[in-house]
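Pasting a structure here, questions to come.
All protein chains but one are shown at their positions in the complex.
Right, chain A next:
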Amino acid sequence: MEQPVFKLSGVTKVYDTGKVKVRALDGVDLELFPHEIAVLLGPSGSGKSTLLNILGGLDQVTGGQVWFRDTELTGMGDRQLTAYRRDHVGFVFQFYNLVASLTARENVQLVTDVSRDPMTPAEALSLVGLEPRLDHFPAELSGGEQQRVAIARAIAKRPEVLLCDEPTGALDSKTGVQVLEALKTVNEQLGTATIVITHNAMIRKMAHRVLRFQDGRIGSVEVNETRIAPSEIEW
């Protein structure tokens, strides 16, 4: 078996809000593999986003260790984490987070400006089927289109991992499917390890691996032998 992209052992995350301490992650042990799509399911507040933020170097653990291939993320300083994000990670968020004052192409360019071996923005956008919308501003795009711009932006640097926090959460089924298609294309063509948080249990059927989250811990891991195409997913 291949070396995992991510390896977590005993990861905890405690939010200290003064009055109460929230254990968002409570001892997570996990391995994630290259070329795979992993779907993360779990009730609201179970710690999914927290985990994703830690994997993406956006947040620090309270305890435990996280490895990205041979590198330990836990214990990295802000400067190293910034470099890590820039070089290896792509993010997709529920609310697209496009910069309103930049066009689709320029939003992607935000990434290509700072990465080493990026695709051109046009290439990245064509991968998600958006070449006709290159010069549109976010306000001129539908929600699904905006999310696909966000995906193009995330993958334009050819990242090793793509982290998606409820990418279809704000979309209807038709546009949701378009977004999932885009994720699948990227996974197949670039071999990017993709982690998708979702509340839609049906999406698990397109994943290689399904992780169930419960109260800050991994409840179960299942591996799909057969996967279905996004278009077959019932919403």
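The rule is short, and it goes like this: contacts are C-beta pairs under 8 Å (C-beta built on N, C-alpha and C of every residue); 3 or more make two chains touch, one makes a residue touch a chain; residues count from 1.
One rule holds for everything that comes next: contacts and distances are computed from a predicted model.
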item	value
UniProt protein name of the chain not shown, from "Rieske (2Fe-2S) protein", "ABC transporter permease", "histidine kinase" or "Response regulatory domain-containing protein"	"ABC transporter permease"
Touch with the omitted chain, as defined above, among A:14, A:76, A:102 or A:202	A:102
Which residue of A:42, A:56, A:176 or A:216 touches the chain not shown here	A:56
Which residue of A:87, A:160 or A:181 touches the chain not shown here	A:87
Listed residues A:76, A:110 or A:134, member touching the removed chain	A:110
Sole contact to the chain not displayed, among A:2, A:16 or A:78	A:78
Positions on chain A where the hidden chain makes contact	53, 56, 58-59, 78-79, 82-87, 89, 91, 93, 95, 97, 99, 101-102, 106-111, 113-115, 153
